[in-house]
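Structure below; questions to follow.
A single protein chain has been omitted; all remaining protein chains appear in their positions.
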Amino acid sequence: MSTDFRARRFKANSEAALANPVLQANMKMAKGKFVDKRAISIKEIDDFEGTREAAKALRNQVIENLDLWLEMFEETATARGATVLWAKDGAEICRHVADIGRKHSVKKAVKSKSMLSEEAGLNLALAAAGIQPVETDLGEYILQINDNEAPSHIIAPVIHKSLDEVADLFEKTHHTPRKTEIPALTREAREVLRSHFLSADMGISGGNFLVAETGSVALVTNEGNGRMVTTLPRVHVVITGIEKVIPTLEDLSTLMRLLPRSATGQSISNYVSVLTGTKAAGELDGPEHLYFILVDNGRADVVGSEFQDMLRCIRCGACMNHCPVYQTIGGHAYGWVYPGPMGSVLTPLYTGIENAIDLPHAATLCNQCGVVCPVKIPLPELLRKLREKQVEKHLRPWFERIAFRVWAWMASCPTLYGIGTWFAVRYLKWLAGGKQSIPVLGAAPEWTKGRNFPAPEGKTFRELYARRQKP
Amino acid sequence: MRVALFVTCLVDLMRPRIGFAAIELLEAAGCEVIVPPAQTCCGQPAWNSGDKVSAARLAKKVIAEFEGFEYVVAPSGSCADHIRTEYPAILADEPAWHARAVALGSHVYELTDFLVNVAKLAKVPGNFAGSITYHDSCTGLRSLGIKAQPRALLAKLPGVELKEMNGAEECCGFGGTFSVKFGEVSAAIAERKCNNACATGAAAIVGGDLGCLLNIEGKLRRQGDEQTRVLHIAEVLTEKQ
Partner (left out) sequence: MSTRADILGRVRAKLNRNPDNAATGRAAIEATLAARQQGPRPAVDTQKSALAGRLIEKSLAYSSTVDQVATAAEAPAAVARYLAGLNLPLKAVVWPALARLDWSGSGLVAEARGAQDADLVGITGCFCAIAETGTLMLCGSPESPATVSLLPETHIALVPASRIVAGMEEGFALVRAELGQLPRAVNFISGPSRTGDIEQTIVLGAHGPYRVHLILLTAE
């Protein structure tokens, strides 16, 4: 967990994002691709809503008996030669990985994407333990060579960067002539990373799903780095959250109809790797040692809470792709590992509600996220509950609390309300000075930062209606 | 049919003519319209801000005022949905009130939905002519399924040319208190909506929720556009040109 709690500076971050032309151009472009492609691809499933319902049900099934399912996974994975470890938080993840590295004399670790390793700040810990970490997901690699910049989207980590920015970075880091085309840059990354794949001692991956039936991890990737990282090195470490368990291979098949489509609009990702146990006798490739690190880091406490629905999340990114706020400000403003609607729920839950006060409020509750979520998480309702929690814990500014109480009291007294509104509408109409709208409104400065406040008619409906009713 | 009109706080304050237009439409559909005079606000801003105490207080007031009517109609998807869907949740801890909330909810309708599906309004009283584009407000669309109903009503005006905008179903950026907490982000989202709407060349932007409309209108006027009209559908259906 980042200790500078960037999420606390959401408002300032979001306003900076609005003023960043490269980010704005990229977000606009990305929106069209992810949103439009998803809309086309879900038509292929015939019964999209039924599949969502099935996915929700199978995810709930696990969470409702999470302890038993975890024990089942531990049993089946161990039976196939894996070692199952448990980590309470990011620090423990780092300790485990460093221990494993030491045990197996690891000098270099190649990583395919793991959001949990971001939660833990793993790369810094590896470096401190004398292990060179190399990110191999192209987006994550770009961030790593840019002084370990944070990702701004869980599926497309450098959605905020332009081609020029990447070309400059490669020229500077690889000491190669500057490329101007995306295929050439991708080819250069392939060549640079290839040598790392072949010389790494350890591969670290996340886990899209853990299959309890077989003790397997399922990795959903497009680049091939997930396969490289889990086929070539002699040690493979899987770091994933305890909520990622699913019951059967049939359940994996169901989720595979939803995940790629929801994430990028693909009917299927390039590679789905279902990995079980260590290198078998006579096998020519595969790790000799396989470790699972099952991570809590706030998840256990969400079980049985009013936020339990959030544990169904399969990390597709559809919510942020469709969120009008995320589309406008990008991911960095959210300040932690997970941005957009899911991040606005997870950041307060996992890092502390007081560290992310703005996030649940930085939403219009339009529910576009809830409509596209493949496992039907009621995101706006969870955001609203977090707002309620803030009020219960007295975390809201005092003037906001008082304003609502006063307003509610007035709205409960029709006569008082009638008098108050009688004055308010006349004042506002006067402020408009005959024009259609008011450009600056001291009472609502945030509103008039970017738009005018339309002038009211000047009388209230209640007073006009009452007048009409008089004989 | 006896209909109680829930006029909504924004209409009460900002655009009473929408309330009168709603009455005209309901009467054209053959309804007797009652306007409970002590109504103020459904309490949605409090609930969405996490103030359960204030939300419950106002919910009880509205329930007491409106229960017992065969139909309760509001010219707003978000207010109708708040009463219908959220009141039971707000009062979940108080069984008696919860039951009354559930009972009331089943009688509550958004205006266009009521006119099309319950009152089956045959002819609209206005003669509005011109090009318009329609903004689908989020709560009405996603919680109440308001999509075809306003369009069905607009189709009854032979002079109306409906030009659908790109992203008609996208949020306009209002979001209630969001607009006064994160004003710059809210205005940026509103700008996208305005650009989409104006790209159709329509002379008027029409919708079913006044919050959205005030947001859109405010953005247009800030951009220097004083011509494009921003109207509630009730106004469009009753306007006599």
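As written, the chains take the letters A and B, and residue 1 is the first residue of each chain.
Note that in this section a residue touches a chain if its C-beta (ideal position, glycine included) is under 8 Å from a C-beta of that chain, and two chains touch if they have at least 3 such contacts.
These figures come from a predicted structure and were not determined experimentally.
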Visible chains in contact with the missing one: A
Touch criterion as defined above, residue of A:Leu126, A:Val235, A:Leu259 or A:Val272 at the omitted chain: A:Val272
Residue among A:Asn13, A:Asn26, A:Ser205 or A:Thr240 that touches the chain left out of view: A:Asn26
Absent-chain contact - pick from A:Thr240, A:Thr264, A:Gln327 or A:Thr364: A:Thr264
Those residues of subunit A which, in the complete complex, touch the missing chain: 26, 29-30, 33-34, 44-47, 50-51, 54-55, 58, 61, 64-72, 86-88, 92, 136-139, 142, 156-159, 161-163, 166, 182-183, 185-187, 189-190, 193-194, 197-198, 212-214, 216, 222-225, 227-228, 230-232, 242, 247-254, 256-257, 264, 267-280, 282-286, 294, 296, 300-301, 303-305
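In this text, only the chains that are shown with their structure count from here on.
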Averaged-CA centre spacing for the pair subunit B and subunit A, given as whole angstrom: 32
Subunit B - residues contacting subunit A, complex: 7, 9, 11-17, 19-20, 35, 37-41, 43, 45-55, 57-58, 61, 138-139, 142-143, 170-171, 173-192, 214-215, 217-219, 221-222, 226, 230
For the subunit A and subunit B complex, residues of the former touching the latter: 11, 14-15, 18, 324-325, 328-329, 358, 361-368, 370-371, 384, 386-392, 396, 400-401, 404-405, 407-408, 410-412, 414, 417, 421, 424-425, 436-437, 439, 444-454, 456-457, 459-462, 464-466
